[in-house]
Every structure is written in C-alpha cells, then in structure tokens.
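Let me give you the structure first, and then I'll get to my questions.
Note that one protein chain of the assembly has been removed; the remaining protein chains are unaltered in position.
Chain naming follows the written order as A, B and C, and within any one chain the residues start at number 1.
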C-alpha cells in the first residue's frame, strides 16, 4: 500500500463497523419511511440516529457524536414521541396514496436525485484526504470551542437568538388565548340545564363492561356501548375499544349455562340482537 | 377678377348654408343675385378677351400654392381662355336663368334657401372645373360638381328613391373619378407635373402607349361625368332631383364636363389615336344607346335624360374625331345647353302645372292650357331634332359631316351611326311632343278614375316662363349666330386647333341626308303617336321596347354583378373577419387560457405535490450543475 | 437652461389628471371644468411649441436631455421634429373637444354612493392619456418611448372598459361583458405587440449600446454602426409588429372594431385619432430611422398589407350594421393609406402620410363625435334603427354629411390632400399598388354614403321623430373641427411647411430619392 492509498483508506475495523452499521442505518431509514405507525417510525429513526452518532465518533467528531445521542436522540426524538402520544399513539396511517401520480413521481424524483448525487460524488475529486488527527490534536471539544467562540461567534450568537425565537414561537403557536372570563361551575351547570342535553355527570367508562380502561366504552343496560362514557379526545381519535360483543357473548353463554342447568329451552334468540340491527 | 367669378357663388353657398333659417325669406334672392353677378363678371371678362388679339386671349391667374410638397406643385391657379370663357358664359348664363326659374318652381318648398345654396355651390364648383389651370384643381371642381349633383338629386331626401339615386350618381361618378385620379398620377409620373401647360406641351416627349393609357383614364372619367356607356346608368335615376337641377346639371352643364375634359386634353388624344378611337366608339355607342332608351321611356324627364345621354354621345363622337371635331363638339355642347335646358324647364313647367305628374301617358292636349310652355318647348324640340335653321341643325350637321370626314370605313360607320341617331332622335322627340301637347286629354280620365275633380293644368308664373323664353330664343338663333361666318370656329381655334376635313361626299349631300333622316323619324313617330290615340297604360311592347324601358338591362346587370356580388363579397368578408382573422386571435387567447387552466390544476393545494415539484427542480439543478462541470 | 417646454406640455395634463381625480365626489361639474381648463392649457403650450418650432432649423428642436438610468444609458431625452409637432398639435387640439363632447358621458347613472366618482375618473384618465401620448411623440430615447407607448394602454384600458355607451346599455345586460371583452382584447393585443417590441428594444441596446434615437440614427447614417442584415431585419420586425398592432394593419386589426364599438364616442375618437397615430408615427420615426435597410427590404410586403387593409377595411365597412363598427373599419382602411404613404418611400407619400395622420384625426373626430351624439339621442348603434334624421335634425345631418364627405376624401376637405399625396407618392414607385389603392376611394364613397343614406334620409322613423337637433355644446365641438377640415383642405401649407423638412430628413435616412419624372429621366 502506498502512502497515498493509506491516506484514503481506513482501518479494517472501521470498514466492518461501517458495513454493518451502515446497513442498519439504511434499514432504519427505510422503516422510518414505510412503517404505518408514527411511533414505530420514531423509534426507527432514533435507532438510525444512534448509528449515525457512532459514525460521528468514528470520524473523530466526538463532541457531535455525544450531542447527537444526548440532544438529538435523547431530547428531540423524545419530543417527537411526546407529540405522537398527544396525537394518538395507536393511530395507524394508511399508506394508500390519495394524490394521483404522487407516489410514482416521488419515487422517480428520489431515484433520479439519488443517482445524480451518487454520480456527483463519484465525479468529485476527493484526492487529499487529511484525516482528522491533526485538527483533533488539542482535543475535539477544545478545537470546536475555539472555533465557535472565535471565527463563528457571530453565527453562534445568532443560533441563540434563533433558539429563543423558536421557543417563543412554539409557545405562541400552542398557547390558547383565553378570551373571556372562565366560567364558574355554577354557570356551567346552568348552561347544561338550559340546553337540557345531559344533566347528570357523564357516566364513567367501563361501568358495565367489566373493564376499567379509559378507552373502553361503558355498556348500556341492553349491552350496547355508550360513547358518552369515553373521553372526548379518544372519541375524536376513534380510539374507542368496543367490548360490547364480548359482553353479549358472555351473557349468552351465561344464559345457555342457565338453560342447561334449569333444562329450559331458549326463550328467543332474537332478543339478543343489538337494537340497531333489530331495527334494520 | 377670375377668382371673383368663383367667389361670388361660393359666397352665396356659404351664406345660404350657414345662415340658417333667418335667411329663409331672402335666400333665393341672394342666390340668384350672386349667380347673376357671376354672369356679369363673366360678360366683362368676355368683353376684355374680345378686345385682345386672338393669341393673347389666355389669361392665367395664380392665387396661391395649394399643396406644396417636395417635387409636387399643385397651385390654385386659374386659366381663362376661349374654351373656358365659352363654358363660363354657358354656365353662368344658363345657371342664372335657372336660378330665376327656380324661384318660381321651388316656391312651395320649405327648404328653398338650402336649394339655392346647393345651386350656388354647384356653380362655384363648375366654374372651378372649367377655370382650373391644372388637372388636380380640375379634379377639385370635378368632385365638387359631383357633390352638388349628389345634394341636388337627393334634395327630396325623404323619398328613398331620391336618396338612392343620389348615392348611385355619386358612386358611379366616383368610378369615373378614379380614372381621373389615375390619369393625374400617370401625368405626374410621366411629366412630373399636372398643370395644363407643362403636360400638354411635353406630349411629344413620351411614348404613345403612355399617352394612350392617360387618354383612356381621362375617357373613363369623362364617361362617369358625362353618363356615357358603360357608366351611364346614373343619369336616368338622377331625374329624381327637382327639374331645375335636371336642366342645369344633368342637361346643360355638368354632364358636359366630360366633353370639356377631352377637348381640353386634346393634345394628349391627338398623339394617342387608340384613345381617340375609344372616345369615338364610346360616343357612338352612347348615342345609339341613349336614343333607343329615349324611345321607350314614358317618364318625360327620363326620356329627356336619355336624349341628353345621346346628345352627349354626339359631342363625344365629335371630340374623338380630333381637331376635325373639337370645335363642333363644343358648339353642339353650347347649343345643346340652350335647347336641352329649355326642354327641361318646359318639362318642369308641365309638371308644375300637372301636380308633379311625370308620366307622359297621362298628359295629352296640353298645348291649349299652357301656350308659352308649348311654344318654347316646341322650339326646343325643333332645335334638338336639327330642324334646318335652328341651332341644333347647325351643330349636329357639322358633327355628322366631320364623322364622314374621318375617312375610310371608320368614317362611313361613324357617319352612318350619327345619321341613324339623328333619325331616332327625331322619332323620340316627336313622340314626347305628341304625347304631351297633342292628342286627347288623358289626364281627365285619370282624375275621373280616381274620383277627384280634374285639376286643370295651368300655365306657370312669369318668373318661370321668362327663362324658358330666353332659352328658346337661344335655341332658335344660337346655331345660326355661331355658324354664320364661322364665328365660333375662329373664336375657339387658337385653343383647340382645327383641321378641315374632306368628307367623301359633298357637304350638301350630308345635310340632305340628315334632313331626310329627320323627316323619316318624325313621320314614323306621327304614324305611331299622332294618328292613333295613346294608350294610358303602356302596352307590353316588343322585346326591344321592353329592354329599352329597362335601360337595356344595364341596371339589372349592375344589380346582379356589382350589387349582389358586392353584397356577397362583403358578407363573406365580414364572416371571414369574424371567424378566421379574429378567430385566430381569439383562438390564440383561448389556447393560452386553456393551457393556463391545465397548469392551474398543478396548484392542487397539496403541500406534498409542491414538494415534489421542488424536489424535481432541485434534481434538475443538480443535473445542470453536473452537466456544467462535465462540459 | 431654457424653459423645458416639452416636459411642461406633457406634465400639465399629468398634473391635471391628478388634480381632477382629487376633486370630491359631489363637485362633479367642477372636476369637468378643471379638466377642460388643463386641456386648454396644454393646447396653449402646444401652440407655443408650434410657434417656437423653426421648420428650417435643426432636425430635433426644443431638446431636453437628462440622465435617468445611468447603468443602461437610458436618458430622459425629448425633442420634436416637424412630424411630432404636427401630431402634438393634433392631440392637444382634439382633447378639449373630446372632453366637451363627452361632457355627460360619465355622469353616474344613479346618484347614491358618495364615494363613487366616475366623472372625475373619466376626465382624469383622458388627461393622463393625453400626457402619455404627448410624451411618446416627444421622446427621442427609444426606451423612454417604449415606456409611454406601453403606459398609455393603462388609462385607455379603463376608459374602454369602464365607460360604455350609456344609452346603448340601458336594459342590456350583455353589454358590460362585451365591453370588458373589448377592453381585455385591446389590452392583450397591444401588450403582446409591446412585449415583442421590448425584446427588440433590448436587442437594439445590445447591438447599438445606446437607447438614444439621435445617436443611433447618426451612427447608422455615417456608417459607424453596422448591423448584420439578419439582426437588423429581426429588430425591424420586432418594432414594426408593435406599431402594426397599434396602427392597426391588416391582419392585426381585429381589436379596433371591438374597442371602438364598445367605448363611448369620445374615447373611440381618442383611440383612433390619437393613440393609433402613435403607431404610424413610430413607424416613421423609429422603423425608418433605425433600420433603413430593413425598411427598404420589407417595403413590398408592408405595401401589400397596407393595400389589403385599404380594400379589406373598406369592404368590411360596407358590410357593417353598427355605426361605430363601420367607422372603425373605415379607419382601418385609412390607416392602410397612412402606412402605404410611409413605406412608399417618396416625399409625396411620406408628407401625405403625415398630413393624413392629422387629417384623419380631424375627420374621424367629426364623424365619430356626431355619430356619438346621434347614438346618445336614440340609444342604439344599429344603422337600421335610424332613418330620416335629416328631416328632424338638419344641422346634425349636415355636419354628419360633412364628416362623411371628409371620410371619403372629397376635394376641398383636408383628407383629400393627404390621400392624393399618398396615392401619387405610391404610384410613382409602385404603379400597380397605387392603382389598386384608388379602388379604396370608390369604396369609401360607398360605405359613407350608404351610412348617410340609411340613417339620415328617407321617411322619418317614429323613434327619431322627436330627436333634438345639435345643442350648443355639441355645435361648439363640431363647428371648429369642420372649419379646420375645410381650411386645411384648401390651404394645407401651414402643416406641409412644418412637415416637409422632417420628411426630407427621413428620406435621406433611408437613402431614398424621389423617382424623376420619366420625361426628365429620358432627357
């Protein structure tokens, strides 16, 4: 091996690491894109990021590698997960395309772009391969720090401004202005009476369902689920778990057992049909 | 002084037309006064000319430069020589008489002031025509008389027929005017000028072909103005105008402008025999055409109009003979001016007395009721048929003689046509005479049939009869006065030139033949209309009669080919303009609009679609960068 | 520095436009008088130009020159030659008459809203248009010219689209759609032309390195600026296309009938008598001076197109049923004459064309304004709705007849002089085209007289029987124009004296001399 080539190449260990972790990173990226549930995507992305952090470290960017793990994967990705939870962790996206031709165009563009990038990199004259050793001679963090606080100090200050602005912006965006005075309980009660919709407190979930999770609707005496019992947010997300059929089956089993024991014939099977079915 | 000739009637026209209703009471007097003033000035100038040597009788007055553009000099300059003087006297003289006549004739018309304004305008334009020193100024007058004729034919505008006739006259004249303007352009191209002097004196320097072209274009112009075949169709319709107008414009003066133009441009025609031949042919054809049409018309004014056409045909024929005939053409023009004006005024007087009835089949036996009219009309009649001793005899006889003198086969043919024309003229004029003044009183039947009390025809007032008498005197003695001692010949010769012809037969033989023809014509007419009663409703008649009644299908031809064809052409062009030319424009707009509509679909509101476009754009940019580097 | 007369002449109406627009809604009459006063002031300034202009002096006089966009060498350069003086005079003269004629055209139909100020807008737009037209006659910088050439579309667009034939529209819903169609068509058509011209303007700058007309023309004349034949031809076509749209030349004419038909008569007069003249004027000033060789090259085609315009316009005029459309097609025919005169490349033709621009402005103004008066009385533009007007309104009919006669170029009225000069000028070089063009004078007689006959003569129709004759205001508009028509028809020397030197200059720019009379040439 000539000195030139030596400068180009890296150790075998790094090569092994690259091929294994690189494959993982690509897999993670693909999963991020193609998995249906946002939460899975987020986890895959986190994995990819950790792989990337390892690559940073391998490339001598120790500070960045740590930051990548701590800040990016640890903070930002968790923020993602937080929002995913807020929006609904169980909701699965349909991957069916609704815009005509969008998918094909996207794939075509992506493919073309990738080929172009690869071609560009292949064409680029990357002859002098310095290695990071000299730059990291005084320690990576110290080196970065001296650059940040000298040459890039202005940009650094600006990023500070940017972060503050972003924080304020996020607050503004998510903050709901309270326009009027908060209504007292009495007023709310009066309003309820005036509207005449539902006077007593809403029923709790799972009351007659033998489950007590918040997303399980309580059953009405006839065995049908009552949506009123479920939290509004869950209702809107469509995350109500319906266990009424289970309850009815249980009931039927109970009655069958009772028949067997009391040796009576079934009164009428049709009565156990759900009311809306009966009405059809 | 010359300018004053024109200025007087022009002033009259301006005052009368701008003055408004305030002048209604005195308008006709102002008009007549200024027309007469012009006549008086003409007489003074005439006396002045007579006092000079024959060679120095050309007076040129340069007023101002009209259109001064590099290489193009059009001046307002007047040229008074013997030829124009003759016309000036004819125009102002007959014009003044007709002004006087109109005072009576138009008495009951509320727009009489305006009528006199138009008449004055006509006089000014006609004087400008004959006094102009260059062809462009002549063109000015030429169109000016066209305008006056338009206004006067259409004077009774509330009648659609009058308005249509006026428009037709103007349009047909415009076709002729096109010829004149092309002739002027040819002159400018050839000689660099269109003043009489440089053009006519340089005729020898250019080719005969060019001169023939100019000559033919001038002939086209003359055909339009003088109602010669093939542009004759307007004259008959022009009789929609008041009768004094027919007398002044469509008999005595304006229609003879074509003859003036050809005689004035004699030098050009002399050097272009082909053009000359064309003039004689046109003259001869029109002569017969007019005569044939005249035989069949029952409308007294239209019969006279056809006669006018025919008589101008004589003049054209003479003018086409070159120096042989110029003088006689003008002489016939002048005598014709007298007797035809007289005849028209007579016809007007008859109509005046008959409640504007124009159909001769509803006249008859009028000689007892309007003696003055009868006598003056009769004298005019005798003059036009060339009764020996009266003015028409002298002038027409000379023309026939000159036609024979042309020599060769041409001479025989032309002479024969002229003789035939004389016979037919005698026939139709006798017919008019007999149907109007002799025979039974057919107007009574009509009045009884319609249940009205028979309106007794009455003689016209003095203001109308006096001009008729004066004109009758002119028609009786004019010819003799001009011919005795060849006065007219000597007077005009310096301008037009003259060469004695040598007729193949003796002059007396020609005269005798003329008289014989005339007697035959009268006799046939007497046999048909004098001895038998005239049916009040026109019989169907022979094919020729029916054709003649319809102006030998000229109008039908025009209608089918020009009017109908033109209508189709314009209609299809309107369609083409709308669908094709505008369609291309609108189509371009619509396709841009359609394309935009398609493009708008791309703006579907989906952020991801925009992202694809953005990403595609980025890819293209990368590609472009790579390509640039590769190059 | 002397008083900037040219700038002042253009600035005065511009200031007037602003002032008029600022008049409160209620003071409608005051706005009209104010606008009229400004237009009369402009007329006075234009008269001053006429007096100060010395026909025998330098080519461009009263020049002003200031740097404007230094980076591209665009200068604010003004100057007038004889042709421009004549046309500025025409513009300044017509505007007051047009305002008077349209005195009531922009009164609001219902007096309700206090903020709605159509009257002020109408008069302000007219003044703005006047300013831009005058500036485009004055500009000797190609870029400056281009700006005003395009900018005048804006006020005109609003004038066409915003103010239609009031009387005609009553009870007709479709009218406003048609009007906006006409306005949009006008705008797009002219914008397209202008856009192509812009490309040519930029191309010219690339080739010549300057926008100054005088500099480029000078360089072209003394040979220091050579253009490749192809380049010159393309640039010429770019300029010519824009001017041919504006002029308009067949087959780019279809916007004119729509625009004139839908706009009020005063606006129609402004379009055809003033704005379109910028197109023909620019052919004379820019096409010929900047691209002499290409102009000579294009002459045969342009002449044939002009000839088609003449005959085609006239034939279509015959076939129209709408008075204003008829006049529009007649104008197309006349523009054919003007363009033919310009490209005949003879001094008669070009002098004639310049005179024609002035005379056509006057004659069309008379005819169109009276047609407008007529239409406002009866509320219909259709010829068939009239008949016998002569009987009830003789003065109206008489003046209309004079306008018609001017349109058909009767000798004694101004258009004859110019038309004949154009014909002679064309004939001496291209006899066949000259002869064919004389057909146009026959057709002109046909369409004008048919129009007159159908509207004015014949039995009086019931609908027109109560029609009032011309009012004093209307007579004040028409009478001076008619007097001018007659005066210039008999004594056009004042105009030709101003125009001739400029025409000679243009002739020498295109390296053309008049053909000699054949008799002289033979000697």
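Here is the rule we go by: a contact is a pair of C-beta atoms (placed from the backbone, for glycine too) under 8 Å apart; a residue touches a chain by one contact, two chains touch by 3 or more.
As a working rule, contacts and distances are computed from a predicted model.
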{"item": "Protein name as given in UniProt for the chain not displayed, \"Polyferredoxin, heterodixulfide reductase subunit A\", \"ABC transporter permease\", \"Sarcosine oxidase subunit delta\" or \"NADH-quinone oxidoreductase subunit K\"", "value": "\"NADH-quinone oxidoreductase subunit K\""}
{"item": "Omitted chain's touching partners, listed by label", "value": "A, B"}
{"item": "Sole residue of A:30, A:202 or A:258 that reaches the chain not shown, by the stated touch rule", "value": "A:30"}
{"item": "Residue, one of A:71, A:189 or A:258, that touches the chain absent here", "value": "A:71"}
{"item": "Contact set of subunit B toward the excluded chain (per top definition)", "value": "600-601, 603-608, 611-612, 615"}
{"item": "Contact footprint on subunit A, counting only the chain that is left out", "value": "8-10, 12, 14-15, 18, 22, 25-26, 29-30, 32-33, 38, 41-42, 45, 48-49, 52, 55-56, 59-61, 63-64, 67-68, 71-72, 75-76, 79-80, 83-84, 86-87, 93, 95, 97-99, 102-103, 105-107, 109-111, 113-114, 117-118, 121, 126, 128-136, 140, 143-144, 147-148, 152, 155-156, 159, 162-163, 165-167, 169-171, 173-174, 236-237"}
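In this text, only the chains that are shown with their structure count from here on.
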{"item": "Between subunit B and subunit A, distance of the C-alpha-averaged centres to the nearest whole Å", "value": "103"}
{"item": "Intercentroid distance (Cα basis), subunit C paired with subunit A, Å", "value": "72"}
{"item": "Interfacial residue positions of subunit C with respect to subunit B in the complex", "value": "185, 188-189, 250-251, 253-255, 312, 315-316, 318-320, 347-348, 351-352, 388, 390-391, 398, 405, 410-412, 416-417, 420-421, 423-424, 427-428, 431, 434-435, 438-439, 441-442, 445-446, 449-450, 453, 456-460, 490-493, 496-497, 500, 503-504, 514-520, 522-523"}
{"item": "Interfacial residue positions of subunit B with respect to subunit A in the complex", "value": "604, 606, 608-609, 612, 615-616, 618-619, 622-623, 625-626, 629-630"}
{"item": "In the complex with subunit B, residue positions of subunit A that touch it", "value": "99, 102, 105-106, 109-110, 112-113, 116-117, 119-120, 123"}
